[in-house]
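Have a look at this one before I ask anything.
All protein chains but one are shown at their positions in the complex.
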Amino acid sequence: MIEKYSIRTDLALEQKERFEAEQVEIQGVVLEEDYDEEREIKITTVKIETENGAKVMGKPVGTYITMEAPNMAVPDEEYHREISVELRKYLSRFIKNEKEEYSVLVVGLGNRKVTPDALGPYVADNLNITRHVIKEYGKYAMGEDKLSLVSAIVPGVMAQTGMETVEIIKGVVSETKPDLVIAIDALAARSSKRLNRTIQIADTGIHPGSGVGNHRNAITEETVGVPVIAIGVPTVVDAATIVNDTMENFLAALESSEALKGVGLVMQGYSGAEKYELVKELISPHLNGLFVTPKDIDETVKRISYTISEALNLLFSGRTCT
Amino acid sequence: MIEKYSIRTDLALEQKERFEAEQVEIQGVVLEEDYDEEREIKITTVKIETENGAKVMGKPVGTYITMEAPNMAVPDEEYHREISVELRKYLSRFIKNEKEEYSVLVVGLGNRKVTPDALGPYVADNLNITRHVIKEYGKYAMGEDKLSLVSAIVPGVMAQTGMETVEIIKGVVSETKPDLVIAIDALAARSSKRLNRTIQIADTGIHPGSGVGNHRNAITEETVGVPVIAIGVPTVVDAATIVNDTMENFLAALESSEALKGVGLVMQGYSGAEKYELVKELISPHLNGLFVTPKDIDETVKRISYTISEALNLLFSGRTCT
Amino acid sequence: MIEKYSIRTDLALEQKERFEAEQVEIQGVVLEEDYDEEREIKITTVKIETENGAKVMGKPVGTYITMEAPNMAVPDEEYHREISVELRKYLSRFIKNEKEEYSVLVVGLGNRKVTPDALGPYVADNLNITRHVIKEYGKYAMGEDKLSLVSAIVPGVMAQTGMETVEIIKGVVSETKPDLVIAIDALAARSSKRLNRTIQIADTGIHPGSGVGNHRNAITEETVGVPVIAIGVPTVVDAATIVNDTMENFLAALESSEALKGVGLVMQGYSGAEKYELVKELISPHLNGLFVTPKDIDETVKRISYTISEALNLLFSGRTCT
Partner (left out) sequence: MIEKYSIRTDLALEQKERFEAEQVEIQGVVLEEDYDEEREIKITTVKIETENGAKVMGKPVGTYITMEAPNMAVPDEEYHREISVELRKYLSRFIKNEKEEYSVLVVGLGNRKVTPDALGPYVADNLNITRHVIKEYGKYAMGEDKLSLVSAIVPGVMAQTGMETVEIIKGVVSETKPDLVIAIDALAARSSKRLNRTIQIADTGIHPGSGVGNHRNAITEETVGVPVIAIGVPTVVDAATIVNDTMENFLAALESSEALKGVGLVMQGYSGAEKYELVKELISPHLNGLFVTPKDIDETVKRISYTISEALNLLFSGRTCT
């Protein structure tokens, strides 16, 4: 039943959880979990290994690493530094930096003027940009010998530019020839408990909209010509998703609650189609275009974007953190 | 059942609607409705006339005028001008400007750094401030003879100032002795369809939190010493409210839907307490502190704040609009 | 003597004036002046027609139109509208729009985070972006049949991107194939009286630094492959320029002042080299990196950027203004 709603989640982890909730085994999708007790960071790796897995999951073949850290929403500088170090570690798994002069283009996706969508632009703002300096003076001038060339762009959204973002990235890549693109984007989560507490890294690039099809506007190795790593943080939940989740809980409660056993029994007698009709009436048409976000989103997005910038700065400075 | 939840609405109109929905007649509360077809603006006046009415409504005795204009969320300059003119008309009903030198202090409540809460500060930003000029050069210097003295302050919120807002206002009023305070604030609505489409004017001042009690922090004639007009626009809906509304619709559907007649019959057999238990399980603890807002809230709040500033500028410039 | 200082001006008009002040006739440079009394707008056209003219002027061959409007710095909406209409008129001289589907890429140069340098980004923010809509639905969908396809990009400055701006533009042009690039940039003037009161349009593109050489980073038809119109407004004067101007005035005064005739006579006895030494001692090393700007630059830049956006919106909407 639920699949009939456009429940949107950009987190592979949440997509996987839904099938688990329904006790569906998916062929071609592998899950690994890890927990860093000291730092209270949960690491989940979802590997979509086959085209079948991709189809069921609605996400392309690739590896998705999710870091969940409940304290990420809290303004604790020390802790954010630890997350940066951890994030750097996972990022480095995706990046084979074997060249003498390794060059990275960071793309800050999203709309700088819409707070929950400004994550990408803010990350770009805080990066150590080095490409122009190294091009001019050589990397030894910067006192580091394992330094990568870092460049960045904030392309804006289509309503501001009139262009598909991939057109801009493709043009810039073909002119400046980086070895890798890292695209930062704000995501939609399904569960409000993950808002601003979760970072997803994927080696699949960016696929606007949720489907596996619609390759046209994707920002991927296929479309831009070099590998694309995506880093995302869920900053909103669609309002319709919140309501739908409540309904799911409700229907589950109907079927299990002792006090309402009678209702549950009646409900069991109805088909998915009948239940669907029930819920359809409840989802307000006024929820379209509305999203759920915490009141302190302005500060939260700034803080998390800084944490991600720092991870990238550590990664590309060649410094080792102990 | 519903009353047990802290369904928050700052709109007297919505509070009234809830009792109507339950076909409860409230003594001491009078409703008037008017519709401007040409401009598609619906005007509702709620008069709470007795202490009993105040208690039932959870709002103090006074007059609440609500302008609902669905197109208010749309970027149409011409239309916003018309709303300014209309708003000015209703504001002038509350203001007895008989003195030679009428002096008004506009207070922009809310937090400039949290977009949906920045309405008040933005209105203050766009006002024609005249008090200092008239004090220095006289009103004839400004080429108008019915000009009021307008001053404004953006006090900030308690987390920024460490002070109750009413302490700041009271201090400024006792020093500068305005005849009237106009307080602008962002509100919470109950229904998402009213977001950024509704302006409420009330002659009751501002009552933080919803209750009629808790007079301590209210910004009212009683606490600051001069009459206080409040102007508010709902810019958010609490996430819990959206979920609760859905549940209400659901329970109503259960009792009326033909397809689910059986469920409805069972539900009717259960008490309010049992239904309450049902819903309680459904409201996610993660919804605390979350709110629902449109994605273009940054621009919308700017536009509406400008519309309100213009209404005030018209009102206090003494110009007549034809 | 003066040429020994790097007196910076981005205005062809000011460069021309300097030669006039020294009564030097330049071969290959033609000047036309026009004055709109009603609107108090002075229009100056400088045509650099030969390579010799270009060398002397330190600016490439091409046409430079300057609109000077003293009231441009004043917040008068009506007047700004008139400037938009006028600016549109001069812009249209440069643009041969004969194609059915004419496509323009507007480039907002400069740094959004440094107020006097934010002109370009702000102009891009206020444009009617239509390319994506027309691509998707056709131009008739927009109710106009002479509509151009407008796209825009805010590339950022090299310290933010690590890339030469021309690399970004070149990439985007080769992907999206506009017929024309319009580049908006904040300029440095030589005279503080032109600050925020002057708009220069040139068909020569953008030449970072002042020289005619250094083609590498220029944004011109040669480097990006399509014609480039430049629109600029002087928002700063280098602090060293202000000081140098004062010295020039002083030396002139020395040679003409009746009271100081004696000094003048002595000065006349000294060579340019000696005078140069005099002035060199006076220019404080602390002036490097400092510039002169009005205190209300934040609002002024917003207002003028809006005026330019409106001119472009008028121009590309195909509407005729009467």
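Per-chain numbering from 1; labels A, B and C assigned in written order.
Just so it is clear, a residue touches a chain if its C-beta (ideal position, glycine included) is under 8 Å from a C-beta of that chain, and two chains touch if they have at least 3 such contacts.
Values in this document were obtained by computation on a predicted structure and should not be read as measured data.
Novice: Report, in label order, the displayed chains that the undisplayed chain touches.
Specialist: B, C
Novice: Which candidate, B:L31, B:V85 or B:M158, sits in contact with the chain we can't see?
Specialist: With B:L31, B:V85 or B:M158 as choices, the missing chain is touched by B:M158.
Novice: For the chain left off this view, which of C:N71, C:S174 or C:S191 is in contact with it?
Specialist: Only one listed residue reaches the unshown chain, and that is C:S191.
Novice: Looking beyond the chains shown, say which of B:I43, B:A73, B:I168 or B:V226 touches the absent one.
Specialist: Touching the chain that is not displayed is residue B:I168.
Novice: Given the full complex, what residues of chain B touch the hidden partner chain?
Specialist: Against the missing chain, chain B presents residues 124-125, 129-133, 149-156, 158-164, 167-168, 170-176.
Novice: For chain C, which positions touch the chain that isn't shown here?
Specialist: 113-117, 191-193, 195, 237, 239, 242-243, 245-247, 249-250, 253-254, 257, 259-260, 262-263, 266-267, 269-270, 274, 277-279, 281-284, 286-287, 289-299
By our rule, only the chains that are shown with their structure count from here on.
Novice: Treating touching as the only link between chains, describe the layout with one word: line, ring, star, complete or other.
Specialist: Contact pattern: an open line, chains touching in sequence.
Novice: Quick one: report the Å distance separating chain A from chain B, using the average Cα coordinate of each chain.
Specialist: Each chain's C-alpha centroid was found; their separation is 37 Å.
Novice: Just give me the whole-number Å value for how far the CA centre of chain A lies from that of chain C.
Specialist: 42
Novice: Hunt down the residues of chain C that sit against at least two other chains at once, touch-wise.
Specialist: Residues: none.
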